[in-house]
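What you see is the complex with one protein chain gone and the rest in place.
Moving on, here comes chain A:
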């Protein structure tokens, strides 16, 4: 009796040991890196870390017999700090997976390092299509959105609604130009036209001359091909000019719920935008978001934060399924499993690392329509995954055969 019990325990110890041996250092370490003190702190920041912790808690903070540990870092929007941190994480701290990383320069730097060192990289924050294009990696997954989906998605949805005449206000640098190009292409492809474009310097505080030109063009839609402070300034001034009230639509080509919150509904009402997630879509998103908001000081999750949750959860599921944290095996498993959670329904990962999921065209509510805090969006239309993103074959990614 005693003997068999001993044998049993020994066997258990051996098998447990074997299971542990599959996970290097006997811990699955997730590094959430983003801006925690600057312009992206509300968009990603601590909220992304909370989202990652929520994903880990669903697994009881344990996967494939090993504990899950989450570390965070503030890259301060500097690519060199991002690169330094990512290298140190991998070399000295045995971090298995890096998550989030808004700011495309920082993300491209981390992509290079995770590719070289064979670690999974779950991008929720960055929007550059290069990350799944010419800088793609077999270990890099772009989860939540990209600049193409935001610009082309909004353009397609609005043109299909009959708003065919566009005017684009562009931030005069590579990022703004690419948003403008994608939008113009999409509008023209669907039989619309771009009545005019105007370029403003990055970080300008006075949009009046650009907005007056846009207003005079009599276009149906004024597209804002800029981001962050430029967009919020432009929206505020457009509301002072009464542009949306006079019947023209204002479309933000890269806008997040944290921006809308900063603007306030008075200025932002009527704005059209594309989003990958909204907390008030269905029971599942509401339940998750409620839990999230309790931990995040009452602030609703942005799509970037919800994306971190979804990506980390999918990663952990893959680790559980293969019983190992080997990057090649986990990446293969992640690709072959559809993504099904509160964030995405039947999401699929393309050969270039793009996670294909439905996007949503939203319109910002008026102050009268908004019933509660963070009750900001009306979902106007679902943009199916296949339309929302670039075809991998055209992405320029060398992994696509």
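Quick note on the criterion: a residue touches a chain if its C-beta (ideal position, glycine included) is under 8 Å from a C-beta of that chain, and two chains touch if they have at least 3 such contacts; residues count from 1.
The rule is short, and it goes like this: contacts and distances are computed from a predicted model.
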- UniProt protein name of the chain not shown, from "Branched-chain amino acid transport system permease protein", "Potassium-transporting ATPase KdpC subunit", "RNA polymerase sigma70 factor" or "Sarcosine oxidase subunit delta": "Branched-chain amino acid transport system permease protein"
- Task: Could you tell me which of A:108, A:318 or A:342 touches the chain that is not displayed?
- Result: A:108
- Item | Hidden partner chain, touching residue among A:42, A:74, A:100 or A:146 | A:74
- It is residues of chain A that touch the chain not shown, namely 36-38, 46, 71-81, 83-85, 87-88, 91-92, 104-105, 108-109, 112, 128, 130, 135, 172-175, 201-202
